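A single protein chain has been omitted from the complex, and every remaining protein chain is retained in its original position.
Our next item is chain A:
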């Protein structure tokens, strides 16, 4: 495993944060060794507060003492700083623009409706939120067809930026599906994405970054219980 050229690598993360998972997948794909520091998001370390004073969020990648924040900035940094393959972005400028476009879509357009589903505490809310997120999933299904061009991933033969951006959420999709009795990436409706998800989860670097399903489900149920209770705190920042 190649050590980070130009200094030590540390990743401040949280086992259930989809954004931290993105960073771990990228580091894993590049074969980089790093010190992983688990953060308690309800009791943030001095290191986190010092390294990301603006947002105080994970993930933060610290390379040779210098912090990089924001998950997709981290992923692109990893790709830029370690130029050896695998390349997380394609070589062609238009293809790169397309990848960046879809990564932005996932965070700007897909996330909010999905978050509403994730935060639903009643069946009614769930049904409504599920209906609202489906059009975004349909768009992503089409994006998959456009980007993959018949290959395994959004990035083609190998995992790329868009795979990582969306893939970071897969464990959460499963947890939400289990609680709500839904199937977000339904094989019948979204065959491309359904097959992609299985392939993505089968990659070593991905498996290593993903939380344990049962642990996440338990965590999610706990989160929903807190949300539903009258004394609910502000909740997650994500």
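We adopt the following convention: contacts are C-beta pairs under 8 Å (C-beta built on N, C-alpha and C of every residue); 3 or more make two chains touch, one makes a residue touch a chain; residues count from 1.
In the analysis below, contacts and distances are computed from a predicted model.
Colleague: Suppose you had to identify the omitted chain by its UniProt name; would it be "GPI-anchor transamidase", "Protein preY, mitochondrial", "glutathione transferase" or "Guanine nucleotide-binding protein subunit gamma"?
Modeller: Of the names offered in "GPI-anchor transamidase", "Protein preY, mitochondrial", "glutathione transferase" or "Guanine nucleotide-binding protein subunit gamma", the absent chain's UniProt record gives "glutathione transferase".
Colleague: Of the listed residues A:69, A:117 or A:176, which contacts the missing chain in the full complex?
Modeller: Within the whole complex, the residue contacting the unshown chain is A:69.
Colleague: Check the options A:87, A:100, A:115 or A:189 and report the residue that touches the missing chain.
Modeller: Reading the full complex, the residue touching the unseen chain is A:100.
Colleague: Quick one: which of A:139, A:152, A:183 or A:201 touches the chain that's been left out?
Modeller: A:139
Colleague: Please output the residues of chain A touching the missing chain, sorted low to high.
Modeller: Considering the whole complex, chain A reaches the absent chain at 54, 63, 66, 68-70, 73-74, 76-77, 80-81, 93-94, 96-97, 100-101, 104-105, 109, 139.
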